[in-house]
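As structure tokens, the structure follows; a few thoughts come after it.
Removed from the display is one protein chain of the complex; every other protein chain stays in position.
For chain A:
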Amino acid sequence: MSMQSNLDALYRQVIMDHYKNPRNRGEIVGDALTVNMNNPSCGDKIQLHLKVDGDVVRDARFTGEGCSISLSSASMMTETVMGKTVDEALELSGIFFGIVQGEDYDDEKYDLGDVEALQGVTKFPARIKCATLAWKAMEKGLDKD
């Protein structure tokens, strides 16, 4: 694959769309939990706000600063987990961590929506941490232990 197509695979149109027009950016009014997650090596900071109702993720929003990959990933993640059960969200997170390491997943079983576009990050090992930042925050927030 050429360098240009590698770049294009990283910066897919859908990723840039989430970066320019982030979904669910902002705070949750009222009762919610907030998880701060930093990437200390580069300065990216994400605050993930989650509202969990019983076993269901009712609302997921994010604030913070970061690069196109970390912010678009946060935008996609919030879209993906909203309305899912905690177990489903955590399972998707596991799938996502596999995807960015280059692992295949069962796309009939799991509907990852736009998130699938982040597959291109596998060619850029230095950027995997950007892609996973918001997902780590989500795991931390939903962790039942």
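Rule of thumb we're sticking to: contacts are C-beta pairs under 8 Å (C-beta built on N, C-alpha and C of every residue); 3 or more make two chains touch, one makes a residue touch a chain; residues count from 1.
In this text, contacts and distances are computed from a predicted model.
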item	value
From "ATP-binding cassette domain-containing protein", "Cysteine desulfurase", "Aspartyl/glutamyl-tRNA(Asn/Gln) amidotransferase subunit C" or "Cytochrome d ubiquinol oxidase subunit I", the hidden chain's UniProt protein name	"Cysteine desulfurase"
Contact residue for the chain not shown (choose from A:E65, A:D87 or A:E103)	A:E65
Those residues of chain A which, in the complete complex, touch the missing chain	2-4, 6-7, 10-11, 13, 16, 20, 41-45, 65-69, 124, 126-127, 130
